[in-house]
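Every protein chain of the complex appears in place save one, which is left out.
Going by the order they are written in, the chains are A and B; count residues from 1 in each one.
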Amino acid sequence: MARVSLENVTKKTGALCPVFGFTLEVKDKEFTTLLGPSGSGKTTVLRLVAGLERLDSGHIYIDDSVADDLTPADRDVAMVFQTYALYPHLSVYRNLASPLEARKMPKTEIDRDVKEVADILRISHLLNKMPIHLSGGEMQRVAIGRAIIRRPKVFLFDEPLTNLDAKLRVHMRAELKRLQRDIGQTTLYATHDEVEAMTMSDRIAVMRRGKIEQYDSPSVIYNNPQNYFVASFIGTPPMNFIDCSYLERDGKAYLDAASFSIDVSDLSQTLKERGSDSEMILGIRPSDVSVNREPVTHSSIETEVYVLEPMGSMAILDLNVAGKIFKVRVPKHFKARTGERVWITFTRERMHVFDKKTGRTII
Amino acid sequence: MARVKIEDLTKKFGDTVAVNKLNLEVEDKSLVCLLGPSGCGKTTTLRMIAGLETPTNGGIYIGDELVNDLSPAERDIAMVFQFYALYPTMTVAENLAFPLKAQKLTKREINDRVREVADVLHIAKILSRKPSQLTAGEAQRVAIGRAIVRRPRVYLLDEPLTNLDAKLRAFMRAELKKLQKDLGQTTIYVTHDQLEAITMADKIAVMDRGVLQQYDVPENIYDRPKNLFVAGFIGSPPMNFIDCTMVESDGKFLADSGEFRLDLSEMSDVLKRQLSTNEVILGVRPEHIVAQTRRLGPDSIDAEVYVAEPMGDQSILSLKIGRHLIKTVVPISMEADVGSRVWIDFNRDKLHIIDSRTETTIV
Partner (left out) sequence: MRRSNKKTILRTIRFVMIALATIVFVFPIYWMFVTSFKTRVDMFAMPPKWVFTPTLENYMDVFLKVHYTIYGLTPTPTDFDRFLFNSVLISLSSVALSVGFGTLAAYSFSRFELKGKDTWLFFILSTRMLPPIAVLVPMFLMYRTLGLMNTHIGLILLYTMFNLSFAVWMMKGFIDEIPKELEEAAMIDGYSRIRAFIKATLPQALTGMAATAVFCLITSWNEFAFAYVTSGFESRTVPVSLARIRGESGINWGLITASEVIYLMPVIIFTFLMQRYLLRGVTFGTIKK
């Protein structure tokens, strides 16, 4: 039970993925995800909190006390590595017992705790096996077991699901989320998979090149991304972006892209105020666009079909809009052939406009 | 022009049977996916088609010619490996040109071909770089380019997208599919990712432990899986399976799951004829279950929310019904916290009844 707070943390020296002026506050029992592409520094942050790396400047507080100079052993954190890092020469039982043995707990207590944790994670039948004989999912549960057995203040997860195959990953996502809720520990989770971040977190910190771009709940990040990067990173399939210019003509305002224009007269005030110049980017998610075989409103845009990607319960239609690929979600049985002409209509309330120069969201 | 035909193909490694009497016909110009979990024999099959493994039994025909005794070079095939296998000391252009050098084309012809392929794959700008300077996506395209440049009869791809991160994979899926359609070449693609298979393939061959389970177009594999394995493997989130016993009561034919009963009287003839036992598995996909916060009708079943995974505009709910755990997809707007009560109905047209003993789908 503990808050974790990073205050203006910088790590530059010797770090592959440096972190600059990083400030984050994770509330007690909260599940916060560090989300970002590889190289954004999320693993660095995790390792700094764990004590495996030293800060260049700034402070880290665990449970309101300064943790900067504490060794990993003294910080009372637990970490689940991407590669699980199970001791290959020890049985599952000994692996689980390791943190307790390090603290020199009596054998009977160790035995009791190991059996309890094995029960929770449903690995009791594996206690005598060696890591080399376990499947990916089993190894992962042992790694998690080794972390929770100590009841530390903070859990740190470094991309734990990345090495599992797709089916197991989907299953473990739900299990991990449920487990965290049941155990109620503060958790810091690093991943590059935004689906994981969206489904599991209380709050997400989207990171890029060592800095936080936005730190909010998943729904806010999804619906109100603060800038272009966050908008492009969250959402599968990703948001569609079209470069356009703001111009006024005949008393109306338009966002003009190469092959079409959209009337934005009702938004002109906001656009003029917040935009640094007239170069803007229009963003709209694939699920907020409708496709028809003829124009529906006067804002419908004509496009050409590039390819159809069936995805089981629905399909993605790739369209050619002014030379760029534009994705739209369509129902499962939608039929379309390459080269066909179709019309797309945007859901206006779900449109986003970004300032091209600064990347910040205007609408 | 190249059909690929596999007849009774068997491969044994010592006592283990990796591929068991496989029969498959790949039509000219089509993209066929060999899909299955690791160890199912799909890579072994691909390698046998390539000539990197010799079959224990059976025949492989490329373009109606028996190729069992031909070396890989003589079969006129090209293979893209999971790990790209680019020559690190050569530039991209030299890597692309390499396969052509063996074919004794003039320098001019080689250059033209390399240019052509580079344009198709959008890698013309990086022709003078070395593999160590490329991003994963670029390296992958160079690997594909090296396969295309020879214009072989058949392309073999071994999990080429597995090592790319999620976003790049999504991008490459569409690109590869378009590329295959443009080039019009027969392609055999191995993967364990069912989403890749569904998105890209003209036909999917699902394999498990060396045996072909079902060979059909993606829609049929998704809507009409032939057995338990196929039903559970395709679709994300995966199909829900509920163990039931068929009972007769009040003249009705019911599936009893222990928590609820489902009236299947209208299918009773088919079921009675084809079932070998009265233990069945009820299969229903998450998107075919409707969940509401209030009771919809007399047949609605009530359930408790175990975990909620928000995914942008939708949410995956894991629901607990007695000892069963079922997943369903609901719009994000639905109020569903952990522990709250919901009512669900199954879409009766989309139910699958699977015989427990034989594991084949009856309905």
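The rule is short, and it goes like this: a residue touches a chain if its C-beta (ideal position, glycine included) is under 8 Å from a C-beta of that chain, and two chains touch if they have at least 3 such contacts.
For clarity, every value in this text was computed on a predicted model and none was experimentally measured.
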item	value
Neighbouring displayed chains - absent chain, whole complex	A
Residue in contact with the excluded chain [from A:23, A:83, A:135 or A:292]	A:83
From A:50, A:92 or A:134, residue that would touch the chain that is not displayed	A:50
Where the missing chain touches subunit A, by residue	14, 50-52, 71-73, 77-79, 81, 83, 85-89, 98-99, 102-103, 146, 150
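Basically, only the chains that are shown with their structure count from here on.
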item	value
Subunit A and subunit B, separation of their C-alpha mean positions in angstrom	25
Complex contact set, residues of subunit A against subunit B	37-38, 165-167, 170, 173-174, 177-178, 181, 192-195, 198-200, 218-219, 222, 234-238, 285, 287, 306-307, 309-313, 316, 318, 325, 338
Of all residues in subunit B, those that touch subunit A in their complex	37-38, 165-167, 170, 173-174, 177-178, 181, 192-195, 198-200, 218-219, 222, 233-238, 285-287, 306-307, 309-313, 316, 318, 327, 329, 332, 338
